[in-house]
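The other protein chains are all here in position, but one chain of the complex has been omitted.
So, chain A:
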Amino acid sequence: MTNNIPDNASILVRSFGMDTRKEAVFRMAFKMHTRRHYQLLESGDDRVAHLSIVDIDGPGGTELARNLHQSEPGLRILVTTISSPADCIFPILQKPVRMETLFPALEALLLDTPGTTEKQDTNVKPIRPDITVPVTSLNTQQASPSPAPQNASEVPVAPSKPAPVLRPEEVQYFNSDEGLLGLLKIAQRDQGISVISDQNQCAVLRLDPSADQAAALIDDEQLQQLCQVSASNLQLRAPRDGDSGENSSLRHMSLQSLLWQVAAWTANGRLNQKLPLNAPVQLKQWPNLTRLPMLPDALRLAAFLARSPASPALTVKILRIEPRDLFNFLAAADSLELLRYNTPENPGNLVRIPHDSASLETEIPAAKRSFLGRLLKRIAGI
């Protein structure tokens, strides 16, 4: 009896009106479905099917399903079609067929009592993709009407962290054209192989911008200290013999990652003086964050500033991030020329308003936000 198919038994399905490509889609879907084992019967397989799926968009049309029903009244029929024929007495699986609608439709069909003329009096509603049909076991029928996450009520609502306070009078600024960062930007622009040396004329960095390569002859701690010294202590020059010196611990890296890190160290919690606190900034493109030193909240900041322009002040307020983390990120992104902001000196770099801001402003329901937050933590912990 089809109503009493054990959970571990195969549910045999026969198709009608389908070509091999369509059958391949169903076979694929059946293999991916792990709750029950559905099997699409081959044309030569004589076993009795529990269910049938009839594609009525072909030459046979609805008559194909009706004839099948007349010849095999006990067979449960699900029709699939691109349209919604009003006179269809069979349950309808709307095309394009989706995983989310196929299996609820099949399970509903399994639970349904097979009938003949009674079907014509039944108010059969087509199963449409936008109706969430709960996946139930064959032994229970429980409604799950809520569109919210199933365990939303179980998720404790944690208090939001207090928004960091950004006092304009306390914001410090720095000049990104000075110091080590300034020299690196010049080297990047000039593209030739060069060396940055210290006050003793000892090479500290070797640069090959055309190959996006850099080599550090000092360690990170020394490099970070150099980010704080004035430009007069450093020099950008052509390489010469003996620059490598006795230093055998050359550290190679991309020039992009060096610029990124040096910019963040140079900013050190200060805002680039080119960026007004209340004027919008925007990312032209995401930084290649998998190949750059990770800065705090970099992913979040990139996502926020790539979707629409926002001022530093607004960014701190909305994302509740530490101003120093934002300022360091902005400095790093600017060092790679990834930022748009309105300055008289660079009229070609103006902020662009997105064409369709409606989708960006859509409020994410709290339940979904909670779900996404949990998923984020789960993935971060892998």
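Rule of thumb we're sticking to: a contact is a pair of C-beta atoms (placed from the backbone, for glycine too) under 8 Å apart; a residue touches a chain by one contact, two chains touch by 3 or more; residues count from 1.
Note that in this section contacts and distances are computed from a predicted model.
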- line: Record lookup, UniProt, unshown chain, options "Glycine reductase complex selenoprotein A", "Energy-coupling factor transporter transmembrane protein EcfT", "GTP-binding protein" or "Cytochrome c-type biogenesis protein CcsB" -> protein name "GTP-binding protein"
- line: Of the candidates A:His37, A:Arg251 or A:Lys368, the residue in contact with the absent chain is A:Lys368
Statement: Considering the complete complex, of A:Met28, A:Val48, A:Leu111 or A:Ile353, the missing chain is touched by A:Met28
Chain A, residues in touch with the chain not shown (by the definition above): 20-21, 24-25, 27-29, 31-32, 34, 96-100, 102, 129, 132, 135, 149-151, 158-161, 283-286, 288-291, 299-304, 306-307, 318-321, 354, 356, 359, 364, 368-369, 371-380, 382
